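Shown here: the complex without one of its protein chains, the others still in place.
Each chain carries a letter (A, B and C) given by its place in the written order, and its residues are counted from 1.
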Amino acid sequence: MIRYELPPSRSVDHTDIETVLGPDGRADPHLDPKLDSALVVKIYEAMLRTRVLDDRMLALQRQGRVSFHVGCKGEEAAIIASAAALRTEDWIFPCYRELGALLWRGFPLQRYVDNMYGNADDVVQGRQMPDHVTGKQWAYASVSSPIGTQIMHAVGFGWAAKLKRQKLATAVYFGDGATSTPDFHTGLNFAGVYKTPTIFLCRNNRWAISVPSDKQTASASFAAKGAAYGVRSVRVDGNDALATYRAVREAVERSHEGPTLLELVTYRLGGHSTSDDPKAYRLQEEVDLQSKGDPLTRLRRHLELLGAWNELQERRFVSQLDSEIKQCVEIAEKKPAPELRSMFDGVYAERPWHLDEQYELTKRGPRPGKE
Amino acid sequence: MIRYELPPSRSVDHTDIETVLGPDGRADPHLDPKLDSALVVKIYEAMLRTRVLDDRMLALQRQGRVSFHVGCKGEEAAIIASAAALRTEDWIFPCYRELGALLWRGFPLQRYVDNMYGNADDVVQGRQMPDHVTGKQWAYASVSSPIGTQIMHAVGFGWAAKLKRQKLATAVYFGDGATSTPDFHTGLNFAGVYKTPTIFLCRNNRWAISVPSDKQTASASFAAKGAAYGVRSVRVDGNDALATYRAVREAVERSHEGPTLLELVTYRLGGHSTSDDPKAYRLQEEVDLQSKGDPLTRLRRHLELLGAWNELQERRFVSQLDSEIKQCVEIAEKKPAPELRSMFDGVYAERPWHLDEQYELTKRGPRPGKE
Amino acid sequence: MPEMTMVQAINDALRISMRDDERVVLLGEDVGKVGGVFRVTAGLQDEFGAERVIDTPLAEGGIVGASIGMAMYGLRPVPEIQFADFIYPAFDQIVSEAAKYRYRSGGEFGIPMVIRTPFGGGIRGGHYHSQSPESLFIHVAGLKVVCPSNPYDAKGLLLSAIRDEDPVLFFEPKRVYRAAKMDVPEGDYAVPLSKAKVVREGAHVTVLAWGAMLYEAVAAAEEVAPKVDVEVIDLRTLWPVDIDTIVASVKKTGRVVVVHEAPRTCGFGAELVSLVCEKAFLHLEAPPVRVTGHDTPFPYTLENDYLPLAHRIVPALLETAAY
Partner (left out) sequence: MPEMTMVQAINDALRISMRDDERVVLLGEDVGKVGGVFRVTAGLQDEFGAERVIDTPLAEGGIVGASIGMAMYGLRPVPEIQFADFIYPAFDQIVSEAAKYRYRSGGEFGIPMVIRTPFGGGIRGGHYHSQSPESLFIHVAGLKVVCPSNPYDAKGLLLSAIRDEDPVLFFEPKRVYRAAKMDVPEGDYAVPLSKAKVVREGAHVTVLAWGAMLYEAVAAAEEVAPKVDVEVIDLRTLWPVDIDTIVASVKKTGRVVVVHEAPRTCGFGAELVSLVCEKAFLHLEAPPVRVTGHDTPFPYTLENDYLPLAHRIVPALLETAAY
């Protein structure tokens, strides 16, 4: 097991971390999950795709064309390799950074871009902020903003499946900051007591907006918290796609025995969201240092060693993706806003009298001008 | 270190437990806190006093003279020896079973009985249920019913003292069930990060109403939970007054370094409260077995060995206490109910217009008949 | 027809639902082995097993949060909150998640779930075993709020609530739990949600009430009967409320008194007064009146001065009628 050295300044590490990919791009032969190289390429492409998308959404936000974006730059391995290790029947309960996991499962890009614009074709009908999607068909729950709340849902869903003797696991993503919430505590505790088939994926990206992870807890690590609930836990190099895949796969395979908590140690290379300027609270040197551990670079080095990826492929992939994005954006921007009635529908399965009244009154107008 | 054997059925133990008093009443010479025997007698008397009081309040409740009582039968060592190990400047944040700790600090018995009756002299003016007292003068916070909420207060209070460079510790009592609440999680986490001078006293009395402690968590023990927060923790025989004293004293002495979590392993010999009938969910055999570890018996055996206590003293103490209780009850029963205005006062520092109105209207009457 | 207390009627509704529908599961603190601190779930773990009648750790947010996940899976969870006073640790899961899940997921996921909880005063419970927090939930879009006043309705409303597609808060007036028995049909039947019931017809004043206070309203109505002819409406479902029944009655009587245990300010009474003003202003012959709990925490010793019992409703009826 190769130790991947994290910079000591912000480190909460006092426990080992599971790493497969060495700095030279070689996989530790003892830990290598020995994936088909086509699969690894697919994972790499998905990571790259997310990276490019983040960049383009950021640009659109800066141009004032979308109002907000929350990306996952630096956390692509933690998100995509974990999703890749799940089975189709396993459910994902996302935080807000796991779009890559949803796209991995086949969510169409146009559908995503429509959500960014909150237009009439947005799956959530423009009701939520950008990047707050849902994908039931892809076994992907609804993104919401409150930190941690999805953890209990993943536990309850997996618990229900277990009661119904259905074999599936639920994977729930959350950040290091989320470990301080009530739902983390309750989720791990219920999962431990009822041995639910839940995989807790703690993306320790070292920051909760401006709060560094060593101010979030005095625990030796986030993985160490599992013991408080009798929950098996592993600390994994979350910038290492192979290590992440391997650990999640194992958790999936053991999910019928009960839950696993995985701390995926990674780093948020970008701002918290487009609303955030991290220069106000962290040093560029830290970011530069962490950029050296960029999960894309590490996996690409590995693929290049295997002869499975090269610069030409990379460029071709990006340019094709770019035209795809461009097209989706053009389409999305032409679509109208959701209809007024969409605001009053769906609060309940059937619209009750008071919402009928409110709808009728609002429809009668006057309606607001463009601000 | 003598291992005190807990019955395996309900046991969540997989870690050692700190014990001083052996089954023969002898103190382990290496761990004996070597207290002045007068102090130990005082602790024993306070434990006995609580035991008798519980019994008498239960009887009053059965006679319909008080409406409710929540006692601590079986947990007297955990409660009183811990309180005895605190310094006067240390603050207590109670759950609802720690009346003994308050009496230890000098809270007058009449004041307690007035609270049981919710009469005009009740310190909380008949506003709360019986056994929900307050004792600011004795550095004792307000008892409330919601489980766990006091934990954060103890952390905040100790944190404030630390900011003000005042040396004091806060001791917070709660049950095994309370470890599942958000406040336990948040309290331990904040205390760990800010190194607050907080002593977390988890009375593991093995039951949360009808839920046994091994259904409360899959953790190897409650003490084991401290590690999740970087908080020092110790598992103590809470039926052993000397072990409890010793562990709390150590936590007090180390409180300037930061918090300690103590799991005081004990047993709730009685019902949860007068509203509860434990026969519905636990076997009499378990209670009988646990009665053998009765903390009073264990400490009394020790005192008798030392020649510091005997049957005569015991009887004299009880009969004197009995007449004291009887007198307090007689007085309390003669006192009137709180005045109507007490219901409208004290919601805010000054009574606002709407409560003036509500008071005036209610005063005008009609008032309710006796039901 | 057997006679049942409300406790028995609710137990019966749960049993019927669970026999009828494999998806129904119960969970909460002490609901399993001991059958709940009020014995509402007594015997159900014996019949349906510990997997469907689940004793949970002490965490209301966990109980509701897990129920949401279960509902997403396709179950019909019926979580119990031991006392409504302890619902606040679950507030975030109820308000931020259960209430909004259907809407914010574009209808992909509904959360059919009934949160049962004993509420209300009159059992010497002081601050934390007496509260009536219904208006907090009525304010939150996406929730339904139900409150039966008698065994028959309790059973029928609960059966309807469990079959409803949306999250329902089901407030059980614990003062009524064992106070009276009533004929309750065996087997399945429904009392529909959002239908109020005129329990006493009258021409002069309309009283709107629910839960335990319904009896006080009726008692007060009887007391003033020689002078004032009072119509008493049991709302049964608080939200979405049966506005038609209310408006029809107020248009007839021109006078309205709302009675509730919860503190007055921003209680549901305020909403009812506003609705009546909006929909029947020109029919009002007197200002709508609220007889409610006071704006204080719920007291122990003086609880009968706190509650809007008949002795406080009577003068309100007389004054309103004479206005």
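Here, contacts are C-beta pairs under 8 Å (C-beta built on N, C-alpha and C of every residue); 3 or more make two chains touch, one makes a residue touch a chain.
Being a predicted model, the structure only gives us computed values, none of them experimental.
In the full assembly, the chain not pictured is in contact with A, B, C, by the touch criterion defined above. Contact with the omitted chain, checked across C:128, C:152, C:177 or C:210, is made by C:128.
Within the full complex, the residue among A:73, A:97 or A:127 touching the omitted chain is A:127.
Among B:19, B:50 or B:149, only B:149 touches the chain left out of the display. Residues of subunit B that touch the chain left out of view are 122-125, 127-128, 132, 134-136, 141-142, 144, 146, 149, 151-161, 163-164, 170, 182-183, 185-187, 189-190, 193, 346-349, 352-354. Contact between subunit A and the absent chain runs through residues 67-68, 118-119, 122, 126-130, 132, 144-148, 177-178, 180-182, 208-211, 215-217, 275-276, 280-281, 337-338, 340, 342-344, 347, 354-355, 358, 362, 366-369, 371. What subunit C contributes to its contact with the hidden chain is residues 85, 88-89, 91-92, 95-96, 99-100, 103-104, 127-128, 135-136, 138-142, 239, 262-263, 265-271, 273-274, 277-278, 281, 286-290, 294-297.
To be clear about the criterion, only the chains that are shown with their structure count from here on.
The greatest centre-to-centre gap from subunit A, using C-alpha centroids, is found for B. Centre-to-centre spacing of subunit A and subunit B amounts to 45 Å, using the average Cα coordinate of each chain. The centroid of the Cα atoms in subunit A and the matching centroid in subunit C are 40 Å apart.
Residue positions of subunit C touching 2 or more other chains, listed in rising order: 56-57, 59, 61-62, 89.
Counting partner chains per residue, subunit A has residues 182, 185-186, 189, 193 touching two or more of them.
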